[in-house]
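Left out: one protein chain. Kept in place: all the others.
Going by the order they are written in, the chains are A, B and C; count residues from 1 in each one.
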Amino acid sequence: MAGNIYGDIFKVTTFGESHGPAIGCIVDGVPPGLELSESDIQYDLDRRKPGQSKITTQRQEADAVEILSGVFEGKTTGCSLALLIRNKDHRSKDYSNIKDIFRPGHADYTFLKKYGLRDYRGGGRSSGRETAARVAAGAVAKKILQVHGINIIAYTKSVGDVEAKKIDYSVIEQNIVRAPDLKAADKMIEVIEAARKNTDSIGGVVEAVIHKCPPGLGDPVFGKLNAKLSYGLMSIGTIRGIEFGLGFDATKMHGSEHNDKFYMDGDRVRTMSNNASGMLGGISNGEDIILRVAVKPPSSIAQTQQTVSIDGKDTTCEVKGRHDPCICPRVVPVVESMIALTVVDCLMLHKAIQLPDTDD
Amino acid sequence: MAGNIYGDIFKVTTFGESHGPAIGCIVDGVPPGLELSESDIQYDLDRRKPGQSKITTQRQEADAVEILSGVFEGKTTGCSLALLIRNKDHRSKDYSNIKDIFRPGHADYTFLKKYGLRDYRGGGRSSGRETAARVAAGAVAKKILQVHGINIIAYTKSVGDVEAKKIDYSVIEQNIVRAPDLKAADKMIEVIEAARKNTDSIGGVVEAVIHKCPPGLGDPVFGKLNAKLSYGLMSIGTIRGIEFGLGFDATKMHGSEHNDKFYMDGDRVRTMSNNASGMLGGISNGEDIILRVAVKPPSSIAQTQQTVSIDGKDTTCEVKGRHDPCICPRVVPVVESMIALTVVDCLMLHKAIQLPDTDD
Amino acid sequence: MAGNIYGDIFKVTTFGESHGPAIGCIVDGVPPGLELSESDIQYDLDRRKPGQSKITTQRQEADAVEILSGVFEGKTTGCSLALLIRNKDHRSKDYSNIKDIFRPGHADYTFLKKYGLRDYRGGGRSSGRETAARVAAGAVAKKILQVHGINIIAYTKSVGDVEAKKIDYSVIEQNIVRAPDLKAADKMIEVIEAARKNTDSIGGVVEAVIHKCPPGLGDPVFGKLNAKLSYGLMSIGTIRGIEFGLGFDATKMHGSEHNDKFYMDGDRVRTMSNNASGMLGGISNGEDIILRVAVKPPSSIAQTQQTVSIDGKDTTCEVKGRHDPCICPRVVPVVESMIALTVVDCLMLHKAIQLPDTDD
Partner (left out) sequence: MAGNIYGDIFKVTTFGESHGPAIGCIVDGVPPGLELSESDIQYDLDRRKPGQSKITTQRQEADAVEILSGVFEGKTTGCSLALLIRNKDHRSKDYSNIKDIFRPGHADYTFLKKYGLRDYRGGGRSSGRETAARVAAGAVAKKILQVHGINIIAYTKSVGDVEAKKIDYSVIEQNIVRAPDLKAADKMIEVIEAARKNTDSIGGVVEAVIHKCPPGLGDPVFGKLNAKLSYGLMSIGTIRGIEFGLGFDATKMHGSEHNDKFYMDGDRVRTMSNNASGMLGGISNGEDIILRVAVKPPSSIAQTQQTVSIDGKDTTCEVKGRHDPCICPRVVPVVESMIALTVVDCLMLHKAIQLPDTDD
């Protein structure tokens, strides 16, 4: 409850600081009999890891994962799955100059107020580095979803003012910004590089789609699928907003435009439009679930910024070290992971409440 | 976990269908010694109740609350607080014509897919009527927050294209749309009435502010205050999006613009701007927390809409009954309640982890 | 978490004080499609209710249950099930004389220390009357277990020094002490009546058996089935001890005597003895689960007892009112209920973690 545990049945508990010896997680509630090896997890970790391209931070971390428990002879046992990633390239000295000040946009000040002390080395626990543990757990969730035929895809929809004009999933992993439109990707990269040259950073939008989510996931009151997704996604440090379907545009519409009409597609109930983003009353209806998250510009910039010191004096700071000028490309796998963790949990809960004769 | 419980320490469990005998809730984790009477709760229930003005549904419900347990001699006992609201004006016959079809935009179809059966009377459990229980519990949470000096205000920021130009809290309860700008309120009411005349509905934006939230609430990883708020707010049936501070506008900004610079205000650390909406790294920093939710146009409209029947045939329906042409005015107290429930829970968790010598 | 909620998936939240207007509960996580009516629940409530025989308290409560939500057209909907029992015969005046003192053996003192105030009317929330809500929820759990073929039976094993010599389930409901041995029952009743004549009370042992619990329920570490059962059973106010199988007698045995040897019974793996009480490593093995709970003598006795007043003076008290001289007969359905709530929760969790191809 102190906020390091995610999920109700598929429960992920994470640990680790940016510059401590290791980060990782334990997953409670893994179904037994799932084939799983380190390489299944490594693929997504590589998509998130620093130093992967010229537009990400140059910190070098292999982010190699070690399975410490929960897998035997290539299959999950149903018991705690423990995943460990050792930190390698943590140059704590980079942070000695920020030890006594609060970096604008970072959690330095709020950490100190909350806990009475803080690990100033690279943000400690509030570093984006903690998301590696989410991605490791998310990779396991994705494997479970695959068994159920559910597929999650995320991509960079826009960077600054540059927006993807088309959605071609096949090109997402072919460009370093992870856009679904190669032409837009080139422009996005230009915008990011310009920001970096200005010792600045830039925001963007990441969009995600859940394909083939079966109808019936989510619950009608507090446990709505969109509510749970919002919880998970907004817990990613850089996210400032989330919308489903038409989102804020829906606020200017009439019900007669916004309602998705039903029709029969063979023996399947479908909707003509998908303004509701695959959910009605918080429960999936079988259409694609589409959502967007607002990614703020990274707070770490090498410019001189006004701030205050921990002993209460006005001062300035420059956040040196190695930073991402735009975090969207690396947020993409984190978004997928939080969605996967959420959906797998809803799926397991849905199974739990079935009577034997209605078991699916 | 089946989604009728909200909160980690201050746990609210709700029940009740739109056309059943009653709705209500039990609150587990109420601090002892809080002065509490039915009238403390009734105020917010009255702000949410149907039939309160010409722009809301004309269903007549007093929504009178009865405290069944947890209060003794005018004070909370620390034990389960049970709140009961009897339904009065439930004309189930209004819904006999929709018994066999799926209303567009409603949860009829997803309920049936999830549970294998559904209570078709006014949406059953998925009716917006369930939010009365949230508001009842939220009123208790607000009283606790008052003891801590925390104050929550919500209002209708826009309806369709009409946006409030100024924010004057003192006029919010003086107009039936609950806008903070009387001039804009008049236009909003016009837009709503026009929609109703067209047997249509219209969306809007509700904005909320948390004043004097002490620094230190929320947790750095999954339990971020903004994440928990998003969970609670997105669980309100009509919400399609949420943003904090600059929200989606932040995605087009550079870090140098977006970062809030720190300065000393006497002995208090403040930020010059508040783009981060009172939170850094998911933990409150003492500035105002400002958020907006996208409220979709209500799905219940009396127009003929294409749909399908439960036996799988294309057909049409008209959703008769008594409906809200714009739900914003009644969502305002629900938004406040979900915020109050969330903040009180974070506050209680914050207390829980203090060692004796650092106890605040 | 403040202790009014039981279960992880099938979550029961209870409320109500001995002398308040009502008691009851909400169940979150009820499977949809279960046939359920008030009469299904009333049977067990009647077994627990006061005034049922000459050896129970003479307080008269019909304990008539009202279903407020969660059932539609005779079947559970999958949504919150709310159950309400109005208190009728609450003579608060009986308790005015104990308002200012602490009754020995009761929670009067600890309540006041914990909460700073207390509802002195009949123990308020700490009254055994709260178990009516457990029995109501337990009756629903039992119905679900029946669908899975699982059956729970409890009975009074001993009262004071009188122990049942044989176990005949068919006679349990034929005698007012709920013993499985009619001859022993007569002696038990004598012992109880003697205690009552002495304005005293007497303890006993209740034993319970879970028949046809399928193998695989419970988890290997903290979530052992015996651990969860202990939690639920020890939360019944009068219980002072619990043992499974041979219990404390096992502490004097050698492993060679205590180990249950396996053998094949057709194609089923069985054990020759059942010292482990149907569980190995906290997971059910398909044999009967047998447990015993130690029921203390009721604290309410009409004798003059030494005590202290709330203003810190030595004094005496006599606990007038209507009391049970031995609570075993009424604890029997409560024990069954806590077992049912626990097993149904384990069953639902077990379903949750199955992959599709291994779904049972």
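Miscellaneous remarks
One rule holds in what follows: contacts are C-beta pairs under 8 Å (C-beta built on N, C-alpha and C of every residue); 3 or more make two chains touch, one makes a residue touch a chain.
As the structure is a computational prediction, the values presented were derived from the model and not from experiment.
In the complete assembly, the contact with the undisplayed chain comes from A:R125, out of A:R48, A:R125, A:K157 or A:R240.
Even with one chain removed from view, chain A keeps its contact list with that chain: residues 1-5, 8-9, 11, 13-17, 20-26, 28-30, 32-33, 66, 68-70, 72-73, 75, 77-82, 84, 114-119, 124-125.
If you put the missing chain back, the residues of chain C touching it would be 1-6, 8-9, 14, 102, 104-111, 113-114, 116, 123, 125-126, 130, 158, 160-161, 195, 198, 200-205, 215-224, 226-235, 237, 240-248, 250-264, 267, 269, 271-272, 276-277, 279-286, 294-301, 303, 305-308, 312-314, 349-350, 353, 358.
Interface residues of chain B with the unshown chain, by the touch rule above, are 9, 29-34, 78-80, 144, 147-148, 220-221, 348-349, 351-359.
Basically, only the chains that are shown with their structure count from here on.
Look at the CA centroids: the one farthest from the centroid of chain B belongs to C. Centre to centre, using the average C-alpha position, chain A and chain C are separated by 45 Å. Separation between the centroids of chain B and chain C, computed from CA atoms only, is 38 Å. Each chain gets a centre from the mean of its Cα atoms; for chain A and chain B, those two points are 26 Å apart. In chain A, the positions touching at least two other chains are 9, 220-221, 349, 353, 358.
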